[in-house]
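Read the structure below first, then the notes.
Missing here: one protein chain of the complex. Every other protein chain is in place.
Chains: A and B, in written order; residue numbering restarts at 1 for each.
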Amino acid sequence: MNSKKFFALLLTILTVLVGIVFGLTLLLRITNQQPVENIQNIGSEPASILKLAGSEPNTLDPHLMGDANSAQYASEIYGGLVTITPALEINLDLAESLDISEDGLVYRFKLRENIFFHSGRKVTADDIKWSFERAASPELNSNTSLTYLADIIGFKEKRFGLASSISGITVIDKSTIEITIDSPKAYFLAKLSYPTAFVLDYQQIEANPRNWTRKPNGTGPYKIKEWRLSEKIILESNSSYHLGVPNIQMVEYQLSGGSVLTRFENGEVDVAYISTSDIDRVLDPNEKLNKLYKQSTSFTTSYIGLNINQAPFDDVNVRKAFASAIDIKKVTDLTFKGMTPQATGILPPGMFGYDSSIKTYSFNPEKAREYLSRSKYGSAENLPTIVFSDIGAGAEGSTDIQAYVEQWKTNLGVNVNIRQTDAASFFADLDLKKMQMYSIGWILDYPDPENILDLKFHSQSAENNENYSNFEVDDLLEKARIETDSLKRVEYYQEAERMIVRDVPWIPTYFSVTHYVVSDRLKNWLEPSIIIPRLRFASLQEK
Amino acid sequence: MTFLDDSKNNKHVDTLEENYKISTGGNWNVFFKRLIKKKLGMISLIIIIVMYSAGIFAPIIAPYSYTEQNLERSLEGPSQDHWLGTDRLGRDMYSRVLYSIRTTLIVTFAVIVSGSLILGTALGLIAGYRGGTTDTIIMRIGDVFASLPGLPLLILVNAALSPKIDQISIWIDSNTFINDFQASGAASYITIFFALSLFSWVSSARLIRSQILSLREKDFIMAARSIGMKQKRIIFRHLLPNISNLLILLISSSLGAIAGSEIVLTWFGVGVQPPAASFGQMLYAGSGTRTFQTYPHLLLVPAFFVTLLMFAFNILGDALNDVLRRD
Partner (left out) sequence: MLVYTIKRLLWIPFIILVVTFFTFLIGRLGPGDPVSVAAGQIRNPILLEQVKIEKGLDKPILIQYFKWLSSAAKGDFGESYIYQGYSISELIFPKMWISAQLGMLALLVVFGLGIPLGLMAASLHNTWIDPFIVSLLLFFRAIPVIVIIPPLLWLFAVHWSLLPVGGWEGGIFDIYWLYEVIAIPILNPHVYLPVFALSIGGFGGVARLVRITALEIKNEAYITTAKSKGLSDTKVMLGHILPNSLLPLVTVIGFALVGILEGAFFVEVLLGIPGIGRFTFEAVKSRDYDVILAMTAILSTVFIIINLIVELLYTKIDPRIQLDEGIDG
């Protein structure tokens, strides 16, 4: 072999290879991406940047989103007629005043004068009507709009393609809009704070129907300056925001990267959440992190759903047996190191209507066996195959679920099989009510018991995945819907909750507490119980 | 990257099979003597034998069951009760390691039998003996598999396949006399055997085919044919015994690649399903940065055994290749 010849060949090949790859990727880069502004100069600006760890939103189209992560971004970028304050009160956002008719059916919103899209265009009543109709359009095929807006008269018709517009929404003039709902519902206003009711710019969407979410034009306190897919999202404050200009000018969400707490310790991010691996260290008063540690509750109830239409959970005694056979307290204390409190009911503490006297079945293996023997199946051997579905595709199943399955085995002698599924087929199966038992959580969208009790347990609700049906409960929930006296309303809900807990369509497992650390320089950082716009309240203090 | 190197090893064999000379085809003694001389190779063999026997006898040796939980004692470091500590659910890590070896053993054994031995031999025999179009088709399919990126593709195909397998096993549970098919986790094993076999038959098929092609020209086969022996008889009485040793050695050199693939597939969540024990699952559970910082034994324990096993497989593979390639 001629070595020179070989060398030349090798070099040529390598160069060509490298050249092809670089050339191709460069070409793709140039053709695929719009020219990006040189963001180098950000660093030279005097204003400092709030740095947060985030994950990529599934979508920034508020009418499509149904997950908490996307909603967090959306709540900063967009706005609707109403919003929820950090004190969890409903406040007017785009609307300046609101008149509700005597019968509680007609809501007349008068819009503010100083409301603008990020582009500078003034928001009118037509924009609001257009946004509602977009959320309802069959072409958009939104998963969430019916849940939150179906109370509006004509919304369902439009959603199923039976009407071309929503009859219950009328534009009175440029700055007045009227919404009519089907029955007087105290919680309707709260529903309007959900992203499905956010206002979008029809000019932008019609001009760029496919890609507008990359730099959406909203009315919120922040606007997207740059979104580098999987790398970072940079938000810039909206200097003409009608509810008060935010303190922090620039917020950077880092979408990639490893352990957030390590990045926090290295000064790369300002807020980090604590996991079970770190809680011991953070709680140690000698640790630096301990002084920065905070916790707050979030309105979330995790539960094990038991499908009443599927054997063996068609028998209430089997459900009671399963609920009494697991030691949730032990799991929260040992596996989660006490970071998530055990759920004792359906409504989380701190919620409007929470009643601490409502108690779920407590751990009692003997009672559990007794319940099982009292059921129509009589004993563990007679039970059909039980499959527990859980979201996840990892090499390891959820730790807590594996612990419960073991406890059912030792305390009841029942073999439960775990089936891990992907989120998409899990939710499809959940809707079709195909699964026997499963673990999932419900994050409240607005602070009203209706959002969980009525939505999840009314026999006619589309969200009632467990096929739970109890006429008395239905009756109480319906009474609560139209009750105007809030004390009485609460009583109805508490009565309903007590009955639901007794029937065990859910085994509530945990309420949620957020454990986090906040850097010294970040002040007024909020971790509210539900998702609300929060960035504009925070401020950065430079040393 | 270990896994890469093993597959490289494997592929290396592919390109070199043609070089194995038939003269040593039946000479087991020659191979064995050469192998004995490879000290490192023998040490590796002993390591593998010891670990595999530990896997076989896991139910007897293991102090606990691999599913037995003890939440009060979760995440403990090594102690007298738990020699290698406990995991998040308080399961004994030592017992889980033993059962993970068992999983590795089952997967390597099953894939070698189903893929390399049965599928590979059968296809190699057909291709070599029939020749012509049959040969071309089989060997070209082999080329397809040899030129594909095995592991990434396995992950993707398994990901697409596993929900379907899942549904099938639930169907089996509810519609046939078998009741605990889903719980046994057999379905996930079957998926792995099937997927890995698809990629592992090529090298043995190529070897068998090339040997048959050259054997056909050998005197004793000619003689057998001239006295009117049937094709089948020629293959089973003369051809196969002649190459079986070679085949066993060739296959053993790919053990590491198969074991590594199982670990990777499980790590990605498309392999053995929980609660079955597997090194892939153990490594996954211990690999978070913060987890490693606080509970290093979760990663270090499986890491030690996996590295040792891979080390042994690599060196044994090298030694076997050396022995085979010497002519």
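In the analysis below, a contact is a pair of C-beta atoms (placed from the backbone, for glycine too) under 8 Å apart; a residue touches a chain by one contact, two chains touch by 3 or more.
Just so you know, these numbers come straight off a predicted model, no measurement behind them.
Novice: Need the list of shown chains touched by the one chain that isn't shown.
Specialist: A, B
Novice: May I ask which residue of B:R130, B:K164 or B:R233 touches the chain that does not appear here?
Specialist: Touches the omitted chain: B:K164.
Novice: Per the definition of touch given earlier, which of B:M93, B:A187, B:V270 or B:L320 contacts the omitted chain?
Specialist: B:V270
Novice: From the list A:N211, A:S356 or A:T484, which touches the chain that is not on show?
Specialist: Touches the omitted chain: A:N211.
Novice: Can you work out which residue in A:D173, A:E206 or A:E231 touches the chain that's missing from view?
Specialist: Residue touching the absent chain, from the options given: A:E231.
Novice: Contact with the hidden chain only, please: which chain B residues?
Specialist: Answer for chain B: residues 1-5, 7-8, 11, 15, 18, 136, 139-140, 143-144, 147-149, 151-153, 155-157, 159-161, 163-164, 167-168, 171, 213, 260, 263-264, 267-270, 283-284, 286-289, 291-293, 299, 303, 306-308, 310-311, 314-315 touch the chain left out.
Novice: Even though one chain is hidden, which residues of chain A still touch it in the full complex?
Specialist: Residues 1, 3-4, 6-7, 9-10, 13, 17-18, 21-22, 25-26, 28-30, 32-33, 35-36, 38-40, 56, 58-61, 64, 138, 141, 143, 160-161, 210-211, 213-214, 229-232, 254-259, 262-263, 265-266, 268, 393-394, 422-425, 427-428, 431-432 of chain A touch the chain that is not shown.
Just so it is clear, only the chains that are shown with their structure count from here on.
Novice: If you average the CA atoms of chain A and of chain B, how many Å lie between those two points?
Specialist: One centre to the other, that is 44 Å.
Novice: Which residues of chain B touch chain A in the complex?
Specialist: 67, 69, 71-72, 74, 88-90, 159, 163, 166, 170, 173-174, 179-180, 182-183, 266-271, 273-275, 278, 280-281, 283-285, 288-291, 293-295
Novice: Tell me, which parts of chain A touch chain B in their complex?
Specialist: 258-259, 261-262, 275, 277-278, 280-281, 330-331, 334-335, 385, 387, 392-397, 399, 402-403, 406, 415, 417-422, 425
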